[in-house]
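Missing here is one protein chain; the remaining ones are kept as they sit in the complex.
Chain naming follows the written order as A, B and C, and within any one chain the residues start at number 1.
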Amino acid sequence: MSTIYSGSLAPFAVLLWPLLIGLVPIVPRWRANALRLLPFAPLPALGFAMAGAPGSVVIPDLMLGVQLGSGPDTSLLLGMTALVWTVAGFYAALFMARGSAAGVFASFWCLTLAGNLGVFLAADIITFYIAFAAVSLAAWLMVVHDRTKDALAAGRVYIALAVLGEAALLSGLMIGAAAAEDLQISTVRAAFADAPLGSLGVGLLIAGFGIKAGMVPLHLWLPLAHPAAPVAGSAVLSGAIVKAGLIGMVLLVPEETGWRSVLIVLGLLGAFGAAIWGLSQRNPKAVLAYSTVSQMGLLLVLAGAGSQGVAYAALHHGIAKAALFLCVGMMMLAASPAQRRAVLGLAGLVALSVAGLPLTGGALAKLAGKQGLSEMLALAVTLSSVTTTLVLGWFLIRLAQIPAKPQQISHWGGAFVAIVGLGVLALVLPWVLWSGIVDLPRDYVWRPPNMLEGLWPVLVGLGALAVIRRVKLPEYPPGDVLHLIGNHKLRPVFQLPVGKQGVQYRKRATLRLLLMFKIAERWLLHWPVAGSTLMGVALAVTAMVWIAS
Amino acid sequence: MTALISGLVLPLLAALAAIALPARARLPVALLGVGLTLAASIWLAISVWTNGAITVSLGGWQPPIGIALRADGLGAALGVMTALVMAAVALAARHEMEPLVAGPRTSFGFWPLMLLLWAALNAVFVSRDLFNLYVGLELITLTAVALVAISGKAEAIAAALRYLLFALAGSLLYLAGVVLSYAAHGTLDISLLAARTAVPGDALALGLMTAGLLVKTALFPFHVWLPPAHSAAPAPASAMLSALVPKASLLILLRLWFEAMPELATPVALFTLAGLGALAVIWGGVLALLQARLKLIVAYSTVAQLGYIFLVFPLAGGDGAAQPWAAGAWTGAMFQMLGHGLAKAAMFLAAGIYIAAVGSDRLSDVRGLARALPMTGFAFALASITLLGLPPSAGFTAKYLLMTGAFASGQWAWAFVLVGGGLLAAAYLYRPLTAIFAREIAVTPRPIPWGWQAVPLVLAMLSVALGLLSSVPFDFLQIGRPDQAAEGL
Amino acid sequence: MTTTLPVLLLLPSLVPAAVTFFLPQDSHALRNILQLGGAVLKLGLIVWMLVAVATGATYEAEFPLAPGLVILLRIDALALLFISLSATLWLLTTIYAIAYFGTKAELSRFFGFFSLCVAATTGLALSGSLISFFIFFELLTLSTWPLVAHKQDKPSLAAARVYFTYALPGSAALLWAIIWLESATGPVLFTEPPDLSGLDPAALRAIFALFIIGVGVKAGLVPLHGWLPAAMAAPAPVSALLHAVAVVKAGAFGVVRIVYDVFGAENMTALGVGVPLAIVASVTIVWGSVRALQQDEIKKRLAFSTVSQVSYIVLGAALASPLAMIGGLVHLVHQGLMKITLFFCAGIYDERAGIKRINGLNGMGKRMPWTSACFSLGAMGMIGLPPLAGFVSKFYLGLGAIEAGAPWVLAVLLASTLLNAAYFLPLLYRLWFLPCAANTKCDERAPGLVLPAVVTATATMGVGLLAASPISPLGWATLIVTQGYGP
Partner (left out) sequence: MSLTVFAMTGATLVGLGVYGLLARVHMLRRIMAFNLIGSGLFLFFGAAGARGAALDPIPQALIITGIVVALAASALAVGLVVALARSSGTACLPDEAGDT
């Protein structure tokens, strides 16, 4: 009570700032223009991250005692998130339709952003959980923003799974906290080892995070939601928000559990399966969504194997994937062939980076990620580049199919520049950060075996792509497993009928019973009856008493 | 001493005066008599409270030759309760029984009869002599019957006649018992009988007297005369009949079993008495459910409420062993006597007000009267709280003490009666209450002076206050209570 | 001083009640002043007392009736938690009710019973002996019945009848239990729990069951909850009061008292009745939510959600672990805040827009933003969305469940969270994301109605946001438990 807070308020301010911007649309007059502010919401966070995320804070009275701070991994992701959100915000500010809906969108955008940042800043599970809830629930609005039938259906699936995830997560955290008797993330994580039901708790955590991170088979929502959302939304969803699940795994799932291997297996399944399945999609955003699932699978493998490069790889993927989604947007808005070519070029470049073409950021990410992995896993990671190339190539093909817009629109150039910047960062940022994070000499990248290891899968992938272009690929709507299950509409359950006539019957029965009393009363009223009863009672009492004496 | 005697004499004199004096003076004299008797009863209670039970041997003659009067806590308490009810009745009757309303003949008859009844009641409360009690009882019966028939309506006369028939049969049985016990022991004084040497004949004597008193107390299955009689009588009369008259014979019954011949009590006999009481609770409750007229409902509820009191026979003293306080059950029954008296009088007077207001007591006619006559509705509700045995009313105290006795003595089956009876009461009082408090008024009522409306309200409040401040009455009832009350029969 | 204080606490509600009954119908101003004055005065008293009690002070007042009937009024931390809740919400509900009824008929009667009801609740919280608890319990029943029947149309009369048919047998069971127990142990005071060692465990179990049935009717434990949804026929302020403060809470509070002050945690575990109680509570939690899911009427849905939510408190008591206890106690307050918000809003929708059913809510977010915002906050709190009130209590309950070695409770909490989401989120979706039926005309320019809702909604957020601070309900609940109350 004595101290309001201890530490530096910087991290808190970073979280508070977007929330404040989110309040702007409450004023009706500002509502329409609220979108203009979106690019500015993540800026403090960006600065904070670039400064190396200095300082941490404890606010004892807030909630159950808020603790904010961030370690090296988290600050990387914090920066990436802020960056992605900035550019996506810029895009939204330029191209999203103004109007009353825009105000709501802006508010939820900011709320989601705050949650997304909070996930990386939280140092106690409550704050973490709250941030997580904010990011996953508020993002629902981005999914349904367009109000199309598909969007709403996707929204239903999304919210259902999100709530489910929240519940699982909460239970898992409770188990941990009860064992730890403390709310510090680190202590809770440590406590799982010998907590009662510890492994159940970890399982629940993995389920909770897995849903967000698009872990197979909990990824159902992702291929539905990401295409349904407006471009800016998809960008943050696929680039930044899914990382919330990943960081959860990294922060809270302890190394020494059997669950790690489960993580790896499911990760691999996603990495390859989703990529392949992506080929059955026509909508470029859907293809991208599946590629996200597969990339997240890869990251989960790294997380499961406890590789140091997780955050590093995640950083690259986040930026790249956001850039790709924005490219889709640019393509939709592109009018002239020149613009289309430019977009395709950028997309291709970024795609190659994601595929891990040597000397690109992607390649560095893969190299860093492979550190400390067993041969098998390392090989798997290498192989994944093939499928990645395949699916992203397919994406480019589909991207090219997007019809051109009849007339020019303003600000296209400016937006494109920003996205090019993002794409370039995806390529070079890993170079910049390499020495800071990866404890390998930089020329490690240049070594021929590594170059080769990066190159051949891409070539194989391209070859395969050439083959695929010939054959007619099967087409399925997004949301693979859901279709196997059946419909993805969640109706209200438990419609029980309520009977009435039983009551009526019982009423009549009681009435009949009561009337019998009335008849009996009339009989008792009859004097001869009453009189003789009287005599009888007199004698009876006498007898009873007499027995004794 | 003086208080005790004046409690008997004042109402008699007032009754005589009320007959003798011209119509103008009747009401003032009667009210004066009421006031004085009320004062006397309270004075008696106070003196009992200060210096214990008071015994008077009339004319200095000791029993068995003479007749002894003794005012113990119970008698004095009943006296005060009676006085309060009577005062209320008088205040209500001031309006209800005035010649223009009730007819000259009725209003002429009412006051003397009422005062006479009062005198008889007081006599019964303090007499220790079985024959003396018989005379008191007869006097009560006759005045009561006259009060039932006072309106002169055909149904009233029929009801009165039936009442008389039952009552006379009862008093004959009682008389036979008296005769037998005198023949056996040559005395009728309760205290002396308690010290007698028992003979087999006592059984018959006790049996006859008990049966006779049961009829007069209207215990199931001899309750049949009560509802028609009470509902046929004018409201103030029914108030007295329901609240006071059965209590007199019940008191004699208690004195017989607890004081005169306690050693005759056998478990089976006690069980039978309580069993009849239990039946009465259920029977009265159910039939009250089936009535369409306010007064009939209230009358049947009297049948049920009297049933509770009979549980005292097996339960009395039951908790003497387990509990720090003795005689809980016995005192509980006495609380029931007092509380029921006040509440029931309140209810009948309220019903009287409704009849005066809308000329009928059918539930369909009294709908929504609470809007026009709020105080009366409130009074009725309060009184029902006591009958339901809800806290903090006297009914609750009674139920609580009786139930404690039941559990402590391991006879918890009787508790079912207490609880079930309460629920049943809720069921049969629910309809009249909802009717009275209904939103729309069925019949636009005549205006009623609020001085009259206040009367039942005060009584009902008293019945609640008795429970709210139950510690003093509790101690008061302990004065001169028989040992068997504590030790059980 | 110490003896008069508890009585002093009763007066601010009793006196207005007594006076209001006899006020003429049309003297609105005077009546409102009475009501508000009483409420404010009481709140002041409590705030003043909180400080003293926080330092461990307790106040007692004893009135012996007939032997064994001991009326004991006593202010301890637990009592104060309940009273401060009821006093605060009473003030708000009074404001709301005054605005809600305006100059309708029979207001003197209504407000009379209204204050009486609150007096009964206060007495219930203060009572330090079983008998006084029972007495106020009954007073509560009697004073709420006219409130439920207030409209006096067919449905509300039927509702009132149903209420009675549940309440009276319930109190009969309670009385039975009390007397059964006391006939063996003598009068039971909460200050020193009775010595149950001598009693036959089977009998004790039966007594415990009777106790739970008795208070369970009020707390709406399945299958004794039937009256609660029926009572929805009552006017909105009444529903608010019933669900958030008075009746249902009284039941839950009673469970806490019985578990910890009559039986005591160790006895409960020794008798093996804790787990069954927890199971009953869990069943109630799930069943209530399931039934809520099926309701098409807003108030009905809320009613069933109350059924489910209140059992959190019972659950907390039944688990007999400190953390669960904290969770239960804090939910006593939190549920009150959230639920009263919801009912305030439901009342506004009904009164100002004629919306009774769920499909009427479509697009109301734009038409009645303030109301809808408050409603959404309350609903999200109910779901247990952090950082709102519901989350805190749920979190502590979960921790407590694990602490008590009953992890299956987690599943229950999880299920109820999901179900809560299932029946509240669609409402929010309708409010904010569906186009509204054009013809409905509505305005929420009724500060008397909206303000209380806003206050409680803000509180719902506040108690969650500042949970850790010592002045928050959580802080107070922790204080109670750390002061050695409960397990």
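In the analysis below, contacts are C-beta pairs under 8 Å (C-beta built on N, C-alpha and C of every residue); 3 or more make two chains touch, one makes a residue touch a chain.
Because the structure is a prediction, the values reported are computed rather than measured.
Across the entire complex, contacts from the unshown chain go to A, B. The chain not shown here is touched by just one of A:V58, A:A101, A:L525 or A:A543, and that residue is A:L525.
Within the complete assembly, B:A160 is the residue of B:L133, B:A160, B:A333 or B:V443 that touches the hidden chain. Note on the undisplayed chain: of the listed residues B:A119, B:A149 or B:M403, the one touching it is B:A149. Mapped onto subunit A, the interface with the missing chain covers residues 522, 525-528, 531-532, 535.
On the side of subunit B, touch with the chain left out of the figure occurs at residues 64-65, 131, 134-135, 138-139, 141-142, 145-146, 149, 152-154, 157-158, 160-162, 164-165, 168-169, 171-172, 175-176, 179, 182-183, 186.
In this section, only the chains that are shown with their structure count from here on.
One inter-chain figure worth recording: subunit A and subunit C are separated by 37 Å, centre to centre, where each centre is the mean of the chain's CA atoms. Looking at subunit C, no residue sits in touch with two or more other chains.
Interface residues of subunit B facing subunit C in the complex, by the touch rule stated above, are 319, 322-325, 328, 331, 335, 378, 385, 390-392, 396-397, 399-401, 403-404, 406-408, 412, 415, 419, 422-423, 426, 430, 434, 437-439, 467-471, 473-474.
By the touch criterion given at the top, residues 162, 165-166, 169-170, 173, 198, 200, 202-204, 206-208, 210-212, 214-215, 221-222, 224, 264-266, 268-269, 272, 283, 286-287, 289-290 of subunit B touch subunit A in their complex. Those residues of subunit A that touch subunit B in the shared complex are 514-515, 517-518, 521, 524-525, 527, 530-531, 533-535, 537-549.
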